[in-house]
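The complex appears here minus one protein chain, its other protein chains still in place.
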Amino acid sequence: MSVTPLLEIKNLHVEFKVYGGVLKVLDGVDFRVNVGEKVGLVGETGCGKTTTMKAILRILPVPPARITGGEVLFKGRDILKMKERELRETRGRGISMIFQDPTAALNPVFTIGAQLEPVIRHASPENRRLSKKELRKLAVIPLKEVALADPERLLDAYPIQLSGGMRQRVCIGMALATNPELLIADEPGTSLDVTIQDQVLRLLQRLVEQRHSSVILISHTLGIVRQMCDRVYVMYAGNMVEEAPTRKLFANPLHPYTRGLMAAVPRLSGGGVAMGIPGRIPSYLHPPSGCRFHPRCPQAMEICKHEKPAFQQAEDDHRVACFLYDPAVAEPQKEATTA
Amino acid sequence: AAPAAPAAPAEAPAAQPTEAPAEAPAPAAGPTTLRVTFAWPTFIDPAVGNDFSSSSSLINLYDTLVFPSPDGGIVPWLAESWDVSDDGLSYTFHLKQGVKFHDGSELTASDVVYSFNRLKGIGEGFAYMLADAESAEAVDDYTVTITLGKPSGLFLPSLLRLFIVNEDLVRANTAAEGPYGENGDYGKEWLLTHDAGSGPYKVKEFQLEEYLLMEKNEDWWGEFAPNAPDEIRFIGTTEAATIRTLMANRELEISDQWQTVQALEALDEIEGVDIAALPTMTEFYFMINTKIPPTDDVHCRRAMAWAFDYDTAVGLEWPGTRQSQGPVPASLGGHNPDVFVFHRDLEKAKEELAQCKYADEIENYPVEIHWVSEVPDEEKFALLFQSNMAEIGIPVKVVSIPWLSMVENTSSMETSPHIATIYVSSDLPEAGTMLFQRYHSSTANQWLQNEWLLDEEFDARIEDALATVDQEERFAKYYELQDYIAELAPSLFIYDQAEKHAYQSYVDWPALRGEMSAVMGYYFFGPQIQVNPH
Amino acid sequence: MSNDILTVENLKKHFVIGYTGLIHREPITVKAVDGVSFSIREGETFGLVGESGSGKSTVAYITVGMYRPTSGTIYLRGEDLFAQGDERPLRFKKEIQIVYQDPGSSLNPRRTIKDILDLPLRIHQPHKNRTLEILRLLNEVELPPDYMHKYPRQLSGGEKQIIAIARALASDPSLIVLDEPTSALDVSVQGKVINLLIRLQQELNLSYLFITHDLSLMRNVATRVAIMYLGKICEVADAAEFFQNPQHPYTQMLLSSIPVLSEEEEKLKPSKIHSIGEIPSPVNVPPGCSFHQRCPYVMDVCKVVDPVMVETGPGHTVRCHLFEQPPAPAAVPETSSTVEAAT
Amino acid sequence: MAQQTAEWTGFNITEQELRRMRWQTRRENLGRSWYKFSRNPLSVVGGATVLIIILAAIFAPYITPYPDHATRPFTDFANASQPPSLEHWFGTDEIGRDIFSRTVFGFRFSLTMGVVVLSMVVPVGVILGLIAGYFQGSRIDTIIMRITDIFLAVPPLILALAIASVLEPNLFNSMVAVSLMWWPWYTRLVYGQATALRNEFFVSSAEVTGASTAHILFREILPNTLSPIFTKISLDMGWVIIIGASLSFVGLGVQPPKPGLGTMVASGAKYLPDQWWISLFPALAIVVLVLGFNLLGDGLRDLFAAEEI
Partner (left out) sequence: MRTLTFIARRAFHAIFVLLGLSIVIFIIARIMPGDPARVAVGARAPEWVVEQLREQMHLNDPLPIQYYYWLTDALHGDFGISLVTRRNVADDIREFFPASLELAFTSLLITAVLGIGLGTLSARHKDKFIDNVVRVISYMGVVTPSFVFAILFLLLFGYVLDLFPTIGRLSEGVPRPPTVTGFMTIDSLLAGNFTALFDALHHLILPAMALAMGTMAQEARITRASMSENLTKDYIAAIRAFGVPERTVMGRFLLKPSLIATISIMGLDFAGGLANAFLVELIFVWPGLSRYGMNAILRKDLNAISAVILVLGVVFIVVNIIVDLVVARLDPRIGLRAARSD
C-alpha cells in the first residue's frame, strides 16, 4: 500500500457563529488519507465528523461557519486557499461525497436526472459540450453501476418516489459519477435497515475497489468501520483522539473515550449492556478547558483540566491524544490501567 | 316667440384648427374636446336619469319642447309656440318642422307623444315632475296637445325634463320581454348605452363607470357657437388627486362640482386654471327632526338656530357663497327677500333654550347630527355645530353615515336623526317647488325631509299656491309660506350652494357671465361653450 | 399458560391510505399488521425485531390503545382490552404504558418535566401528593430534583428518554411497551438507559414488550424474541436459543447483516447468507410467503402458499415452508454457499 | 415553615429549596428568551416602538399639547390647515385641530381596534382550528373547515363593508365586521398546526394515559401553536390597523371628533400635496405603528424558533 498522502488536514479549526456566541466545533483536527486507503472516522453524534468533511470540500454554509485555521492539503495543494475555478475542478473529480442523509442530500423538487445531469456535465471538460440526449445516456451509467433496476425510468423520478435504499444508492451513484480520487462517505446507510445497509455497504466496497479510490468512511457504528476500513480515526468533540490500523484499534483501544465507546456496544455474544460513558458531549459554546474529554473521563488527571494533550504516537502507527500515554506525564497511571 | 338661439356671433367662422403647428403643445390637430368630470353613474336614458351627470348628458343628446333662459324663465325650443286652454288644463304645442333625429328621420308629434307616454309609463327618472300632466295627443304631425289633471303654475318649466326620443328607433330596439306589457322593456336596455335623440351631440362611445364620449351632431337644427367642442367627454371620477393631475396636464377642461375648498384652492394654483362659482338652485340644510325630544320643542330649535355660527360656516365654502335667506335659495323665483333670518347670538340662544321644556336636563338629550360620509366636507359643518352647541350646553354627537343609510333612516320618524345635513336642489326654478319638496307631508318619509313637519295648514297652503297659475299671485303666497316656515325653525338654513368648478381659462364658458340657466345640467350645454386651443 | 400478562391473538391492522380511481373507489390498504399472535409472560422482556415498516410499532400502538385493531384481539391477564367499545377503560390505560422511539417528540416541548409527569399521576393516582410523587419518580430514574422545572429541550436525548420512562412509570403499570427506546441515542448513552430499564424491571416486577431492530441489543435484554417481517411474525424463540439456532432464512439474513466488533461475535453470524433485494411495499405484499422475493432458499411453493407457524423445538416456532416437513432444517447450512454466488 | 419532603421520595430537600429551583429555572428561561429576542436589534426597536406607542396612547391626555382637539368638539377654522410649526408640531388640519395631538390619540383607537378585533378573532379562530385539526377527518372537521373555506372565499373588505353598512357605522361595528372576515385565517393556521401535532407522540402519550380531550387540546396542542399564533397576531395588528384605515376611507370606523388614523389619512388625502402634513403625519404614524408590530412579530418568530442556543 502506498503511503503518499492524498489528503492531509493539519490543525483545522472551524467555528460556527450562532446567536449567543461562537461554537468552537473543530479544535485543531489532524487527519490524513493515503492513496488507495480506506479510512474510518468514528465518534458520537455531534462530535464534528460531518463538519470536518464539509470543511474539506468547502461546502460548510458560510454565514454561520468560519474556518479559522489550519490547512486542507489535497495532493499537496491547500483547498482552503483555492480559487473558485480550481475548487470546482477539485470538487467532484477530485473529491466527492456521499451525504449522511440521502433524503436531505437530494433536492426534493428535481428529478434524479435533473440532478445527475449537471454533475456529469461538469465532471469533465468534454462532457460540457454534450447535448442533452447524450448527457442523459451518460446519466444512466452510474445508476446502473449501483444496481438500480430500470435506471432510464429512474431519471424521471423524484426522490420522494424512491425508497430509502434506492435514494442511498442514487447518492452513491452521483458521488461516483465523477470518478473521484477520494470518496467521502458520511454514514452511508445509517438511516436504512440492517439488511439493506449491509447491501449498500457491500456495494460501495465493491465500487471503490474497482476504481481504486481512496475512501473516508464516517460512522458512529464501530462495527461498520471495522468491517470496511484499513485505518480508523476516533473523534471526540472536535478533536481527533485516537488513530490506528483497524485491527490494532479494535484489539487494543487506548484512549479512555474509545474504550468507553467500545464497551458500550452490546455484543451479539451476550454478556449484558455496559453503562456507557457518563455525561454528554460538551457544549461547543463553552468547551471544557484542557482535554475536552476530561469531564467524562474515568481516568482524568489534574493536568487534563488545564492542558490539551497532543495527538501523538503511542505505539508505531497508533496515535492517541491522551496524557495517559504521554510518557512525560503519566507513566504511573499507564501502569495502573494496563494492569 | 322665436327660439332664443345661443347668443353667438353668427358670422364668426368656425375656428378650424387648420394650421396646428408643432409649437402648440396643447391639443393641436384633431377635434376639440370638452372634458368634464362627474360623479358616476350616468344614465342617458331620458326616462331613467335624473341626477346631475345624467341631466348634463341628456340636454346635449336630446331636444326638449322648451328651453330655460338665464333669468329663470323658459323660451320656445322644439315647440315654436303654444296655446293654453282657458281652464288651464290643456296645452297645445306647435312643433318646429324639419328637425332630424341622429339617424336622419324627422321628429314629429308622435315622437313627442311616445316620449311622454314612455316617461310616464316607466315612472322613473324625472317622471314625477310631470305628475300633473295626464295625457298627450298628436293633433297632426307638428301639433301636440297635453292635458293636465289640475291647473299647475309649474307645468311649462317641467317640460324641460321631457326629452324627445325617436319613437321608431326605440321601438326597433325594444325587447319584447319586459315589465311594461305590450311595450316590452320600453327600449330601456338599449337606451342605456345608446341615444335616440335629436340633440346637438350624439353618443360616440359609452364606457360604463369610465366615460361618456359624445360627438357633435353637425345636422343639428340649432346653432353652435364658433368654437363649440367637437367632442364632449364626461369622465366618471371625483378623486381630488386625479382631477388635479388631469387639470395640470390639460387633460381636463372642467372639473366636477364635488371638489373641496382646499382642492379647489390647489387647482386654482395651477397655471391657466380658474375656479367658477356658479349659482344653483340648491340649499344646504340642517334638517331638524321636529318629532323627537329635545328638538320637538320649537325653543330648542330656535336656540340652535341662534347659536350656530353661520359666518364661519359660510366661510368654509368658496368665497362668494352666501348664507341662505330662509328656506329657499335666493336664486329661485318667488324667494322672499324679507324673510326672517337667524344669525349667531348666544344671548338669544340661551334665552330660547331656557324656555325649552328640556332645558333643565338638556345634557340627557344628546343631539345626534348625521352627515353623509360620501360628502366629507359636511363633517366640518357638523363639527362646527357640535362645538357651537357645546357653548350653550347642548351635547351633540356627530355621526358619519353612508348616504343609503341616511335615506333609510329618514324614511321613518323613529330612525330619523335629530339633525341630518342634506343638500336639496329645487326641481324647478321656483320657490314653491322647493317649499313643497321640503315641507309637504308627502315627502316626510323621504330624505328630502327629515323634519317630519306634518303640518296640515302648510300642506293646504302650498298645494293652493302651486295651483295658482298667475305668477304674481303665486309668488305672494310663496312669500307668506317662507315666513311661516321661518317661524317654526324646522331647519337651519346654512347656505345657498354655489356650483364650484375648476376650469381651464381657454374655455369660454357663458355660465360664468350668467348667460346660462341654473337649471340642473344646463351649464354644460355644449353648443354654447367654446374651447379655444391656443 | 396462566402467567401470561398479555396475549395477542391473530391481530390485524389494515390502514386505508387512499382510494383507487374516481368512480370505482376501492380502498388501498396497508396491511401493517396481518395476523400476529404472541404472548408475554409476567415479568419477562419480550423482544420484537424487524425491519422498518414491518409493523412493530403498529402492534405497540394497538397494545396501548392508540388504534383499534381491524380484527383479532389482545387480552390483558385474560381480559379483552377491546371489549368495551371505543374508549378503553382507565384501568387498562393505567396498566399498560409506552415509551416511544423518538425522545424529541414524545415530550411536549412546551411543558415542564413536572407538568409532564403530573398528567398520569393526576389521572391514575389522584389522591397522592403529586409533588412528592414526582420527586420520587425522578429519584427512581436517578435524575436530580431541579429537573422538575426544566423544559425537555434543556435535556439531552438520553435524559429525555429517561423522563419518558419516568412518565410511563407514573401510573404504576405492569406492562411497558418500549418502542425502540434507544435507537435514537448514541451507544454511549444507550447503556445507561438500558441498565435503568433492567433495574426498574427487577424492582417493580414489570413486563416489557421491547421493540428494536438492533439484534445485538436484543440478545442482551430480551428473554424471548419474535421476528416480524411485513406484518407477520416469522420466528419466535427464547433469546439464547434464537441466536444459537436461527431457523428462518430472514432471521439468518438479519443476523448475518449485523456489523460486529469482535471475531468472537463474527462466529455467531451465519455469515455466508447475504442480504438481497428490497423490502416490498406493504401495500403490495407479494402472494405466498411475503419473504420469497428475497429468500435464498425460495421454492416454488413459497410463491403461492403462505406458510403457517410450526413448532421446531420447545418454545421455538417458525413460519417457513422449509420447516413444514420434519427433515428440512438440516438442509439450511449446505445450501448457503450457492447463495453467495448469486449475489 | 419550610417543610421537609418525605424521605421516601429519596430526596431530602425543603419546599423552599424547591421553590428556589423553580425560580432559578424560570429566570434562566426568561434570560434565554430575552437573549434570543434581543439578538436582533430590529426586534428590540420594534418592541420599543410598540411599547412607546402604547404608553403614548395611554397617557395621551397628559403628553399632548391640545388634548381637547382630539376628545372634545372643537373647531378653529381661523387656524385651519397650518403647516407644522413649533406650536403645532405636525401642523393643523382643515378644521384647525392640532394634528400631533390627534395622531397620538389616534393611536388609541387604532390600538383599540387592533386589540378588540384580535381578541374577538383569535379565540374563536384558534378554538375552531384546534377542534377541527384534532378531529381531522371527522365530520366536525369537515363542517368547520368548509365554513372556514366559505368565509375565506368572501372578499374580506367587501364583506366588512357590507356588514358595516348593515350595522350602524361606528368603531365597534367596524371591528365586528373586520373580525368576521378575519377568524378563518386563524382557524386555518391552527388547523395546519394541530393536524401535524396530533400525530406527535406526546399527544398520543396523553391519549393513552387517559387525558381528557380538553386537556389535549388546550394543554398539549395549544401551547405548541402559540408561537405562530403570536407571530401572526403581531403581524395582524398591523393589518387590522391598515384595514381599519381602508374602511374609514369609505366612512366607517372611528366617529368624530375622535381621531382615527385611517380617517385622518383618508380625509387629508384630499389636500395632497399642498397640505401634505394633514395626511402625511397620520400616515407615517400608521407606518411606524405597523412597522413596530412587524418588527416585533419577526422578533417573536425568532424567540419561538425551535433552534436552541
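As written, the chain order gives the labels A, B, C and D, with residue 1 at the start of each chain.
Methods note: a residue touches a chain if its C-beta (ideal position, glycine included) is under 8 Å from a C-beta of that chain, and two chains touch if they have at least 3 such contacts.
Everything quoted here is computed from the prediction, not taken from an experiment.
> Which one, B:T108, B:S158 or B:T237, makes contact with the chain that was left out?
B:T237
> Please identify which residue in A:L12, A:M97 or A:C291 touches the non-displayed chain.
If we include the chain that is not displayed, A:M97 is the one touching it.
> Just to verify: which one of A:N11, A:T68, A:Q161 or A:Q210 makes contact with the chain not shown?
Checking the options A:N11, A:T68, A:Q161 or A:Q210, the one contacting the hidden chain is A:Q161.
> For the full complex, which residue in B:W77, B:Y186 or B:W447 touches the chain that was left out?
From the options B:W77, B:Y186 or B:W447, the contact with the absent chain belongs to B:W447.
> In the full complex, which bits of chain A touch the chain not displayed? Write them out.
Contacting residues on chain A, toward the hidden partner: 54, 57, 59-61, 63-64, 84, 88-93, 95-97, 99-101, 104-110, 115, 118-119, 122-123, 158, 160-161, 171, 174-175, 177-178.
> Would you write out the residues of chain B that touch the absent chain, in ascending order?
Its contact residues with the unshown chain are 30, 33, 35, 40-41, 43, 45, 48, 50, 122-125, 127-128, 131, 179, 188-189, 192-193, 205, 207-211, 213, 233, 235-237, 239, 241-242, 244-246, 248-249, 251, 374, 402-405, 407-409, 411, 443, 446-448.
> Can you name the residues of chain D that touch the chain not displayed here?
Against the left-out chain, chain D lists 137, 141-142, 145-147, 149-159, 161-163, 165-166, 238, 242, 245-246, 249-250, 265, 269, 272-273, 283, 286-287, 290-291, 294-295.
In the analysis below, only the chains that are shown with their structure count from here on.
> If you average the CA atoms of chain A and of chain B, how far apart do the two points sit, in angstrom?
The answer is 89 Å.
> Which positions in chain C are in touch with at least two other chains?
none
> Enumerate the contact residues on chain A facing chain C in the complex.
44-45, 163-166, 192-199, 202, 220-224, 226-227, 250, 260-278, 280
> Under the touch definition given earlier, write down the residues of chain B that touch chain D in their complex.
240-241, 260, 262-263, 265-266, 269, 312, 315-316, 373-374, 376, 379-380, 382-384, 386-387, 389-390, 396-402, 404-405
> Flag every residue of chain C that touches chain A in the complex, lowest number first.
51-52, 156, 158, 186-192, 194-195, 198, 213-217, 219-221, 240, 243, 253-262, 264-265, 268-269, 274-276, 278-279, 281, 343
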